[in-house]
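Here the complex is missing a single protein chain, while all its other protein chains stay put.
By written order: A, B and C. Residues from 1 in each chain.
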């Protein structure tokens, strides 16, 4: 298991008429958080793409438990439970810094590995190695 | 079953560095489409909320099959398969106007019925009536 | 002068906690509107870019007079007053379909002409011709 906590703050831009974060914004938060998770184990987007690999999202899922509000400090907890076989699944839990017991949202994204021609490929060895190494250390 | 086709066009604002629609934008497209679906059967947001009912999203799900591109004319097909018991599920299919055989994305949202105090309630009779009436006509 | 009216509707995704359209969304509305303005005179983005020309925004300006609200039908009036010399200026006026007297927002964007190497160039003859032709017809 690899776990990473990404911190961010809710601003006006994120909030809708009901006074809570608009439902699509969490997918942006997910992207920020998984970018930092992957960068933390040496898999920053730019260098992955330089190796001719893209990791497009093929599935996204969110369960909204309660609304996040203006100026709340959120933690986007990002988890890789398993070494990817064909696809990489990343799980997310969102809660406030002040109350880590109260889940705001849970979700996941599933990513394919595509080569430079847009064809699905098996996860490259150097990516697997970095994930495996981190899983052992955790 | 109730089915509604919402048309929209992809602009620069929607497109990411890979030249395809950024993955969270589809949730905005879904909202546009279901708003028009519900308005088409007399359930526009403003009048539903005036009756003290809110329909917050409690689950969203997207399966991304291929990328939509700049200036494509999209159809967001929005479907209610079943009369809601406790919750309302809305399904979505996205394809281009030019090629309705090639699915770009499928997804769904699930909505709770909340009263003015934010408590879950059973779907109000007047909302059920409008959905039922439309299902019969279809 | 070239004038084009683009119609759009305000959805939840656009609205902030004050119950009005969030201030950056108007720049997205502008992009939609000018894309349609230019397409209406034969200058759609895809074909302009195929000719090796890009029209990046170098200045944007908005004066917010009042807030647009949920489910309002907006008209984004888009105007080219003058044939571009080095740069293209596009003006915008936003009002509701129901009340065209009451201005919600005025603004403008200024665009450079860049060639394939990202260098500023004079407006290409075929673009000028299309603008000129339309100005004469108006």
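Note that contacts are C-beta pairs under 8 Å (C-beta built on N, C-alpha and C of every residue); 3 or more make two chains touch, one makes a residue touch a chain.
These figures come from a predicted structure and were not determined experimentally.
Listed by label, the shown chains that the missing chain touches in the whole complex are A, B, C.
Checked against the hidden chain, the listed residues C:57, C:103, C:121 or C:135 yield one contact partner: C:57. For the chain left out of this panel, the touching residue among A:71, A:98 or A:137 is A:71. Interface with the hidden chain, as seen from subunit C, comprises residues 18, 23-25, 27-28, 31, 54, 56-64, 67. Contact between subunit B and the absent chain runs through residues 12-13, 15-17, 19, 22, 24, 70.
Interface residues of subunit A with the unshown chain, by the touch rule above, are 9, 11-13, 28, 31-32, 35, 44-46, 70-71.
By our rule, only the chains that are shown with their structure count from here on.
Fitting subunit B to subunit C on C-alpha positions gives a rotation angle of 180 degrees, to the nearest 5.
As for how the two copies subunit A and subunit B face one another, over half of their interface residue numbers coincide. The distance from the centre of subunit A to the centre of subunit B, each centre being the mean of the chain's C-alpha atoms, comes to 25 Å. Looking at subunit A, residues 24 sit in touch with two or more other chains.
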